[in-house]
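One protein chain omitted, others in place.
Labels for the chains are A, B and C, by order of writing; each one numbers its residues from 1.
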Amino acid sequence: MKKPKVGIFDFACCEGCQLQIANIGEDVLDVLGSIDVVEWREVMSEKWGKNLDIAIVEGSITNPHAVKRIQKIRKKAKIVIAYGSCATIGGVNGMKNNFNLDDIRKYVYGDSYRFFPTEMTKAVHQIVKVDYFVNGCPVYIPEFVAVLKAVLQGIPYYVPDYPVCVECKLNENVCMYDRKVTCLGPVTRAGCNAWCINNCNICYGCRGMVSNPNEKGAQDVLAKYKIPMDLILNKMNMYNKCRELG
Amino acid sequence: MEKVAIKDSSYRLKKAKILQTKKLTANEKFFEIALMDGERLDYEPGQFIMVSLLGIGEVPISVCSSPAKRDSFDLCIRAVGKVTRSLHKLKAGDVIGIRGPYGKGFPVRILEGNDLLIIAGGLGIAPLRSLIQYVLDNRRDFGKVHILFGCKEPKDMLFSDELEYWNERTDLHYACTVDRADPDWAGNVGVITTLMPGVDIEPSRTFAAVVGPPIMYNFVIKELIAKGIPERQILLSFERNMKCGNGKCGRCQIQNLYVCQDGPVFHYEQIKNLNEAF
Amino acid sequence: MEDLQYVILKKERVHDFISTLSKIQKLVAPVSKGYNNFAFEEVSSGSEIALKYIPTILPLKKFFMPQRETLLEFKIAKGTHAEPVVEYEPMTIFGAHTCDLAGVQCLNMVFSERPKDYNYLTRKNKITLIGLECNEYCDEYASCHLVNASFPSGGYDLFFTDLGDYFIVHVNTQTGDEIVDTTESFEKADTSHIKELKRLRDTKSKIFSNEVSIERRYMPELFDMSFRARVWKALEERCLSCGNCTNVCPTCYCFDIRDELELNLKRGVRYRVWDSCQLEPFARVAGGINFRKERSARQRHRYYRKFRYPVDRFSRFFCTGCGRCTRTCMAGISLKETLNELIKESEDRVWKKWL
Partner (left out) sequence: MDKRNININVEYLTRVEGHGNIVINVKEGKLDTCRLDIVEAPRFFEGMLRGRSIFEAQHITSRICGICACGHTLASIQAAEDALGITPTEQTIKLRRLLLHLEMLDSHILHIYLLVAPDLLGVKSFVPLINSHNEVVRRALRMKKTCNDMCDILVGRHVHPISAIVGGFTKLPGQSDLDAMLGMLKRMRTDMDATVELAAKLKFPEFERDTEYVALVNDDGEYPLLIGDIGSTDGVRMNKKDYKRITNEFVVPYSSAKHARLSRESYAVGALARFNLNSEKLHPKAKEVATAVGLKPKCINPYLNTAAQLVESVHCLEDAISIVEDLKNTSLHYDEEIVIGLNEQSNIPVRAGNGVGAVEVPRGILFHNYQTDENGIITNANCVIPTSQNTGNIEYDMMKLVPEILDKGDEEITLAIEMLVRSYDPCISCSTHLLNIRFVNK
């Protein structure tokens, strides 16, 4: 089998998900042994520009220039992998959509705000077709490797459509609700092995919501724990604001 | 942590070789398969096996050939997802893993000496082909045989050459219909129940074997009962999500029944009161 | 009660006993995780153990059918070769309450049924079980009496009952006998000890009574009447489908089977992981039909799998009354409440029929 040609591209993001690849350690050489990375700006000077088998796309689409660029990448690539929360669900960049865009531009850049065109933050699939999703902020390496293997095998990868609680319980964590703290685990898609709760923090919903969350039920739970609704909505919006754009 | 091999594991695979494949429609492919290492698959019509592609997964598939065909068996597989799409990429000579057969098939010993009304919708023809071939192989042991087949469009017609052959045989009654015709179609148009008034049966000595998509069952059963076929003599085969085939993983449960062990073929009488069945 | 089967362990010798035990093979026991949560974890000394504890977050099934276990190892190169394997670790479990012992008994029945599951059975044979009696209720969520799990009824090698200054220990198996011999911590029990035990059990039978207002034997009938009960519909709005109730249940054993390849795509394993009937994709088939699409249908299925279906198959309830599902549910769905509501609803119906 010929090694697939892979390009790694970044849009608005912190590049932490790319860094996760380097964080695999020596095993990354096995990963790189199974693919042929031809373009990866963060660590390579080589530029490719030709057709690709796989495009790994990190970051959200936040300005007109980015829209054009992602469309070009889609045309060149047989398979597009949305990589990390910013790409799969808009991620933290989506918080921008909570504000009036001109207002937020003026706040950050003052009088020069006009030089910084921006648009509502969007996830990659909200602009072009995406074939595989690697969720998470940052991506969970074992899941990334699983997706990569699925791509190489030519089979679909299904992001778990059940909540983080499942994995959290398998790890036998004390539930955050027992500590009287709200956690977005019950409405967030699993696949991270309950990373944050394993480390005694709460789930912030970085992997996006399950396909059929029980919103009424969730509200009742919040009422039961006397947690103000806007606080939780605010928290939901940290990663999931772009959901509203459809 | 210690690790040992288990000889009797119910997850042990038998190696099987693909003898030939044939594209039946855009989504369905036919496979003729033989067990390797001199083994044979002993099965009843209506039983299924678990087909494995190592590294991808395992899926339940009905055997669609007659048990009389000793040295090999047939599968008909629709490409819908991970495993089935990958199976479609295989060709003659490739090796797969199988385990089984599993479940309860059609009770051929009980059917013997009776008339049969076989009703297949779409891919439901797969398990029924096994029964039909068995009946044809042992034609003398059965009374009248009616075969009704329906599918969405003419291009979805599976085993069309065999259908042709059944149609020509004088010792059975065959009729088919499509939901939507195309310009070349000269046959019946309409859902499968539209074929039923034309079938002349003796209800008390007729067994009906019905396999098709879930929505088909409600309508067909109503007709069969209207025709006076006793509930005990209506046989249905069910499809559910399945992982182990051993009655453990819980996926295929219809209330207290496990499709993989108690089914997939059930008497209507056995399940008519189960809300989760329909 | 046969005297010979009883020994006693003085409280002051407990720590000795535990550390000796932990040297024989891996020892797990309940430890505190804070916030009134407990878990079975490996221990090496008595001070780590929480002798007074309410049911742990996960039940003992995590040792008998681990969250993830390998079923097959395979190579893809040169045809396909797959070898079924079982991974196990010999261990002693100390401090299992009667509800959890009942849970293991349920699982034993399931996996011994044909076709037998040798992964489970092999592992089970390597586990020594030491029970610990509850002298009183752990909390208001328990319903162990209803399901006949509040008193010991087998399923252990040794069984400890706290009688103040000492534990009285029932030796149930040869393995148990060997532990008594090798640890050298026990003394013979005499009739006064046995009398004490009897007295405790008498008191207990006054404390433990049906937590739900129904007689055990009428439960199957209640469920036969209740498939279309309003109770289930009410759960539709509350359940979050997080799967916590089944993961923590000692008798829920549904699983998924998956394949995993190494990166070279040449070797891999087939493994099973816990699954839950409460999760959206559980009963979904190719083509998108979901046979239990409504959360209410999924919750109902869970209850029927505890109180109705296993009665036909195994002649017992598959609820052990541990109360974990209620304790863990953030939506506050309570097993006892649900049962009480079912009873009320069926009484309504029966009453109306008479009118």
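As a working rule, a contact is a pair of C-beta atoms (placed from the backbone, for glycine too) under 8 Å apart; a residue touches a chain by one contact, two chains touch by 3 or more.
Since this is a predicted model, take the numbers as computed values, not measurements.
Counted over the whole complex, the shown chains touched by the missing one are A. Of the options A:Ala22, A:Met229 or A:Leu245, the residue whose C-beta touches the omitted chain is A:Ala22. Contacts to the hidden chain, counted on subunit A, fall at residues 10-20, 22-26, 28-29, 32, 37, 40-47, 59, 62-63, 65-66, 91-93, 95-96, 98-99, 103-105, 107-109, 112, 115-116, 118, 137-138, 176, 179-182, 195-196, 198-202, 204, 227, 231, 234-235, 238.
The criterion applied here is as follows: only the chains that are shown with their structure count from here on.
A complete topology is adopted by the chain contact network, contact being made between every pair of chains.
When chain centres are taken as C-alpha averages, the shortest distance to the whole-protein C-alpha average belongs to C.
Note on chain placement: the centre of subunit A and the centre of subunit B lie 43 Å apart, centres being C-alpha means. Taking each chain's centre as the average of its CA atoms, subunit B and subunit C sit 39 Å apart.
Shared interface positions of subunit B, i.e. residues touching 2 or more other chains, are given as 55-56, 81.
In subunit A, the residues that touch at least two other chains are 153. The touching residues of subunit C, counted against subunit B in their complex, run 70-72, 74, 76, 79-80, 82-90, 110-111, 113, 115-119, 122, 227-228, 253-261, 265, 268, 270, 272, 275, 277, 282-287, 289, 291-292, 297, 301, 304-305, 308-309, 312-313. Subunit C contributes residues 33-37, 39, 57-58, 62, 67, 237-244, 247-248, 260-261, 263-265, 274, 276, 279-281, 295, 328, 330-332 to its touches with subunit A in the complex.
Those residues of subunit A whose C-beta lies close enough to touch subunit C in the complex are 27, 30-31, 33-34, 145-146, 148-149, 152-153, 161-163, 165-166, 169-170, 172-175, 177-179, 185-187, 210-214, 216-218, 220-221, 224.
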